[in-house]
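Yeah, one chain of the complex is gone here, protein chain that is, but the others are all in their spots.
Lettered A and B in written order, each chain numbered from 1.
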Amino acid sequence: MQITFVQVLDFIGTLAFAVSGIRLSSAKHFDLFGAYIVGLVTAIGGGTMRDLMLGVPIFWMQDAFYLICTALALLWVILFSKHLIHQNNTWFTFDTIGLAMFTVTGIEKTLTAPTPYPFWAAIIMGTITGAAGGVFRDVFMNQVPLIFRGEIYALACILGGMAYFLCLALGTGSVTAGLVCGAFVITTRILAVRYHLHLPVLRGEDSTD
Amino acid sequence: MQITFVQVLDFIGTLAFAVSGIRLSSAKHFDLFGAYIVGLVTAIGGGTMRDLMLGVPIFWMQDAFYLICTALALLWVILFSKHLIHQNNTWFTFDTIGLAMFTVTGIEKTLTAPTPYPFWAAIIMGTITGAAGGVFRDVFMNQVPLIFRGEIYALACILGGMAYFLCLALGTGSVTAGLVCGAFVITTRILAVRYHLHLPVLRGEDSTD
Partner (left out) sequence: MQITFVQVLDFIGTLAFAVSGIRLSSAKHFDLFGAYIVGLVTAIGGGTMRDLMLGVPIFWMQDAFYLICTALALLWVILFSKHLIHQNNTWFTFDTIGLAMFTVTGIEKTLTAPTPYPFWAAIIMGTITGAAGGVFRDVFMNQVPLIFRGEIYALACILGGMAYFLCLALGTGSVTAGLVCGAFVITTRILAVRYHLHLPVLRGEDSTD
């Protein structure tokens, strides 16, 4: 068995996404089963949505890797519950690596799907792979999805996706395009958090609060 | 390029559905990205659900039309935020046209799907096309879906769908059936709003409030 660089990134990202779901579950006093499911849905929900929309087999149903990763994430949260807050920077880093990784995976899976899709559909699929799991997590938490009113998150995927196709248009191979895309996602995310960048908030006529 | 009558109706409906999602987002202080996504999901969520259930390619993934419509809807809400309330009648009209249009589209797409389906499944698919986007919108808003406790909305789709198959049974072509279906949806909707028609509310034994 040979572990590739991509598998390591996939592991880091899955772990970080699952931890984010499990931590939020624990704040809502979910039981162990609920926490595991929310962690799993956060980690694999985006890719599942993508595969359903592309009409291809669901990626995690042939490979127990993602179930095991989520179990490890649950174990970690149980064992280190008191120290997790001191690991926030680490988990932010892992989450950002995961976001970049999942965006690239989503784009490349769309480009190799049986049906050909336009480039913007691939960018959307990359964004769904990266960001939809967190939306499902928040719906299960019974709260408004964070990415609709909070930090710049899905936008990082979109910018990264544009960079991917800009690279392809400039004649690079898909490896370079993937690396540039990932770098864009990570940089956007870090800049957004460091400088507290937000998108403008829409204030409508029918505001109720 | 030739613009058909159907495309004009599709544009009006998509715009109206997106505007409804964006206006609700603005009442909840979503950022621009969140408002765009909620507008998009309101407009294309029903058709996406339908296509997933029929096992056919997702309609909007080959045609940027729906993404552009939603961008125009967002622009409109930003530019005319203070006047939207005076446009309520117009948007109600557009929304009703969209509901009729999407119902007919859903029925006809089911009838031309690779798998043959019974007529009642086509009516359900028409109703999902028209009404499910609003359910997703409300779930993202973290509120109970309006169509479960409010106005007669999805019922208009069901009545229109019945009229469609009554026409076919009477020997009309699909164009006539589609027009009659649309007229039924629009009439039901207008009558329900004008005369404040509601379905009976279920009051159960385990009522908590």
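Note that contacts are C-beta pairs under 8 Å (C-beta built on N, C-alpha and C of every residue); 3 or more make two chains touch, one makes a residue touch a chain.
The shown structure was predicted, so the numbers you read here are calculated from the model rather than taken from an experiment.
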Absent-chain contact - pick from B:Asn142, B:Ser174 or B:Thr187: B:Asn142
Where the unshown chain meets chain B, residue by residue: 52-53, 55, 115, 117-118, 120-121, 124, 135, 139, 142-145, 147-150, 152, 154-155, 198-208
Absent-chain interface as seen on chain A, which is shown: 22-23, 25-35, 37-38, 48, 52, 55, 57-58, 61-62, 64, 67, 77-78, 81-82, 84-85, 139-142
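We adopt the following convention: only the chains that are shown with their structure count from here on.
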Length of the line joining the C-alpha centres of chain A and chain B, rounded to whole Å: 30
